[in-house]
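Report on one structure; see the data block that follows.
Just one protein chain is left out here, and the rest sit where they should.
Moving on to chain A:
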Amino acid sequence: MNTFLSRLNSLFAMTMTVLAGLTFCCFLSTVHHTHHSIAKLDTPSVLVRQAPDYMIGHEINDLGHMTLNIDADLNHLFNWNVKQLFVYITAHYKTEKNAFNQVVLWDKIIRRGESARLQYSRVNPKYYFWDDGFGLRGNPNVTLALQYNVIPNSGRLLNIYAEGRHVVSMPENYIKGRA
């Protein structure tokens, strides 16, 4: 244990072991957290039309459009082992063609330190709400849910649903033209 190289080797091994141990403790310290929160979602306006989906070869599909009201406080979810919350709103529904469909309508990245108080009124969705087919018109049960992916400094990646779903009944008629 008296050569420069063997000292360097021990120092390096010690550093790696301590870092690994600390990382593991960081993971263990928050493994029991439930990440529970409540969200209020609403859809002030809901429309559905048929349109050619230019992203998939101009096949005609149902296109939904709903503006969103979002009210949720996620500040309590942050701790020393949460570096980011990826918050997203999904709509899931059943159609004749597909037993289960789920589409992300809106998402937001909240890093630790930023405000996680979500208060949005009449906000437009970020992504197009294309169906695979014609299952949106008159669909009585399209459920909106707020979910978040907790990204830790080290540890498990979890996708949690906030409590509070909002069920939308899609209109029976298509709107025509460019409304």
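Following the convention adopted for this analysis, a contact is a pair of C-beta atoms (placed from the backbone, for glycine too) under 8 Å apart; a residue touches a chain by one contact, two chains touch by 3 or more; residues count from 1.
The rule we apply is simple: contacts and distances are computed from a predicted model.
Of the candidates "Cinnamyl alcohol dehydrogenase 9", "Signal peptidase complex catalytic subunit SEC11", "AP-5 complex subunit beta-1" or "SKP1 component dimerisation domain-containing protein", the chain left out of this view carries the UniProt protein name "Signal peptidase complex catalytic subunit SEC11". Of the listed residues A:His36, A:His76 or A:Arg111, the one in contact with the hidden chain in the full complex is A:Arg111. For the chain left out of this panel, the touching residue among A:Asn98, A:Ser115 or A:Asn141 is A:Asn98. The omitted chain makes contact with just one of the residues A:Ala51, A:Val123 or A:Ile151: A:Ile151. Contact between chain A and the unshown chain involves residues 3-5, 23, 55-57, 83-84, 86, 88, 90, 92, 97-104, 109, 111, 127, 130, 132, 147, 149, 151-157, 159.
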